[in-house]
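The complex appears here without one of its protein chains, the remainder shown in place.
Note that the chains are named A, B and C in the order they appear, and that numbering of residues resets to 1 at the start of each chain.
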Amino acid sequence: MCRLLAYLGTPILIEDLVALPEHSLVHQSREAHEAKTVTNGDGFGLGWYGERPHPGLYRETTPAWSDENLKAVCGQVRSSLFFAHVRASTGAATSRANCHPFVVGKYLFMHNGQIGGHNQIRRPVENLIPDDLYQYRGGTTDSEAIFLAAFAHGLERDPVSAIAKTLRQLVDLQAKAGIVEPLRFAACLSDGESIWAFRWSSDVRPPSLYIRTKPDGIVIGSEPVDFGSDWVEVPKFGYVVVKRGEKSVSGCLNLHMAELAAA
Amino acid sequence: MCRLLAYLGTPILIEDLVALPEHSLVHQSREAHEAKTVTNGDGFGLGWYGERPHPGLYRETTPAWSDENLKAVCGQVRSSLFFAHVRASTGAATSRANCHPFVVGKYLFMHNGQIGGHNQIRRPVENLIPDDLYQYRGGTTDSEAIFLAAFAHGLERDPVSAIAKTLRQLVDLQAKAGIVEPLRFAACLSDGESIWAFRWSSDVRPPSLYIRTKPDGIVIGSEPVDFGSDWVEVPKFGYVVVKRGEKSVSGCLNLHMAELAAA
Amino acid sequence: MCRLLAYLGTPILIEDLVALPEHSLVHQSREAHEAKTVTNGDGFGLGWYGERPHPGLYRETTPAWSDENLKAVCGQVRSSLFFAHVRASTGAATSRANCHPFVVGKYLFMHNGQIGGHNQIRRPVENLIPDDLYQYRGGTTDSEAIFLAAFAHGLERDPVSAIAKTLRQLVDLQAKAGIVEPLRFAACLSDGESIWAFRWSSDVRPPSLYIRTKPDGIVIGSEPVDFGSDWVEVPKFGYVVVKRGEKSVSGCLNLHMAELAAA
Partner (left out) sequence: MCRLLAYLGTPILIEDLVALPEHSLVHQSREAHEAKTVTNGDGFGLGWYGERPHPGLYRETTPAWSDENLKAVCGQVRSSLFFAHVRASTGAATSRANCHPFVVGKYLFMHNGQIGGHNQIRRPVENLIPDDLYQYRGGTTDSEAIFLAAFAHGLERDPVSAIAKTLRQLVDLQAKAGIVEPLRFAACLSDGESIWAFRWSSDVRPPSLYIRTKPDGIVIGSEPVDFGSDWVEVPKFGYVVVKRGEKSVSGCLNLHMAELAAA
């Protein structure tokens, strides 16, 4: 249902993770190993922080595996913090605006998963987006709506709490509509200094998510990009925070329903 | 700000109006004569009724002038009722979902003009769309929102009244937000049997709109497709209804603010 | 390496074979069963004969599975003879001009397979194209080159002989260059009245090709579009000719190397 990859560390060419490894994200676009869908060919996107506070963004509707522009940009752009995403649509059209990552100011967000039964509750989900952020609604995906809705819950102050509260709202909307399909959510968020990575699901099967920690950089991905042994699963119902400079994993917290209910 | 063309009559090849005439719609995409913008290169669309109640739709983000597919489809498809549109964006992204015409069931709609200051009132405009039609919201244009909102006012029973009431609502939203830019609206609507064409503006400058009436077919267009003398301007603040079989213009009504206020 | 489908019979909606069946060509674009590559997402094409001698053509670089235009055109256009193709590139870029089918005048051609080592002999292959047809060279695929080269051998008089002689030339070019990869060739050709279908290879593994013969129409395809029992394999190293009106299979001939050598 999409594959994603995030990096924070010393500046590297984006291709070092996105295009060159044996099971790079581009390779995953054609042949994912741990995804519901083998093919992730409904567009792709690249977001990277350079010398500006807001990130650069390159999104295209073609499959990542055949895009010469992606290859060229990945081979020339060096970044210390970037996101990459290959998309397998769960219903929304294949357009640039529906490709991840999404940007609001300095924030970058990408998602693998879906709000089960989104079509039935599209209107109330849309209504979660704060009025002053509605100008940023560029497409029609549930993913972008989740991102924008989280600003209403203080994403800028406490991303973990904001995401938890947003997921809680979505699960409530699903319940109210009698939707039994799960909400699945593996996602990454960044403000240009830190990465927050989430792995959650309203059932027992959250999407895959891995982390590889090395002295010079940390990689988070839906799947390992190589077959080395240093990839660790992000705990189910967990999150990870990686801060620039500190180069460390900050912790892990369960966001399961009981805790959310108590929130 | 877009150029449009609609036809109702004996079946003809679409190219006979869209591609072949000296000032065809494809020609207008590169060099419009009566538009605010000379170039209408932000995508195009074709909607035609064939043997099904709902229309066929071909929309693409490339300029009409260079699209070989458009040329081929126009040269092979014969229809007795079709719409064609070349787009000059007033802000929304160039995506297929933002290209006209738009479809809901058997209804086809296209628009030339804009809601002045749409960005400032995007949220309340969005809220005019009825819940049960929200699933059809595919893009982010003001034009598609006007179409969907008109269903709330009985577009299926009385299109003229529904459009008038919708325009009234929009003008009120603009006023409430202190927007001084006008609402401009040249548009065509069809259910597969009739065409309703509108030419209105909240200021004194509604977009251009012409009609050519011949025994075998009626053409409505932003600009004449040739330089013959049989093109008549649709009256400002007027509308025209063309019914299949009757092949006639049914009337003309002013929708100016005073009447709207009385509505 | 591509999947293809051809139909000749009473006029049907193109979607009846291309989009609606359980294993339609659109379905094969995402999940082919008998192809070297599961995914055929590097563009697609549609060629159909309507009321003109030359066919209509709709080709696009996006995957067939997500293209709303393809769905709409297939659902509205009725034809008695059409070709459809989903592409898995063997090297050439993803562009419209590299998508099948290819058109020259009234002729339509599409191909599944490849000239092994084409990159090494691209220049001499290009030189097989007659000067007066070079204006039709729109892309860079080996497939289009084969089609154009066959005109030099009398494709308009005797397509079977012309294709055989062209394949012979290509195999010779491969041999001269020391190329050991095979030439594989499943292909369909039409002049608007007949379909010629070929299944050949310079090794023992020609691409899959099936035919289904019913009173109202004949379908040729890389894979059966449903799981009925009336699909018959086209014999390896064979060809089939289907003529309009006669609605029958005309014969089958081996084009293997010995015969070619004798040619």
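Rule of thumb we're sticking to: a residue touches a chain if its C-beta (ideal position, glycine included) is under 8 Å from a C-beta of that chain, and two chains touch if they have at least 3 such contacts.
Predicted model only: the values in this text are computed from it and were never measured.
*Asks:* Where the complex has a chain not shown, which of A:R3, A:R30, A:R59 or A:R199 is the residue touching it?
*Replies:* Considering the complete complex, A:R59 is the one touching the chain left out.
*Asks:* Just checking the interface: what residues of subunit B touch the absent partner chain?
*Replies:* On the subunit B side, contact with the omitted chain comes from 30, 38-39, 41-42, 61-63, 66, 68, 89, 93-94.
*Asks:* Could you pull out which residues of subunit A are in touch with the chain that's been left out?
*Replies:* 48, 50-52, 56-60, 68-69, 72-73, 75-78, 96
*Asks:* Pick out the residues on subunit C that sit against the missing chain.
*Replies:* So the residues of subunit C touching the unseen chain are 93, 95-97, 119, 122-123, 126, 131, 134-135, 137-140.
Heads up, the rule we're going with is that only the chains that are shown with their structure count from here on.
*Asks:* How would you label the subunit A and subunit C contact, same or different, if same means the shared numbers make up over half of all numbers there?
*Replies:* Counting which numbers both chains contribute, over half are shared, so the two copies meet through the same residues.
*Asks:* Superimpose the Cα atoms of subunit B on the matching ones in subunit C and note the rotation angle, 0 to 180, in steps of 5 degrees.
*Replies:* Rotation angle, to the nearest 5: 180 degrees.
*Asks:* What's the distance between the Cα centroids of subunit A and subunit C, rounded to whole Å?
*Replies:* Chain centres of subunit A and subunit C, defined by C-alpha means, are spaced 40 Å apart.
*Asks:* So which stretches of subunit C touch two or more other chains?
*Replies:* 68
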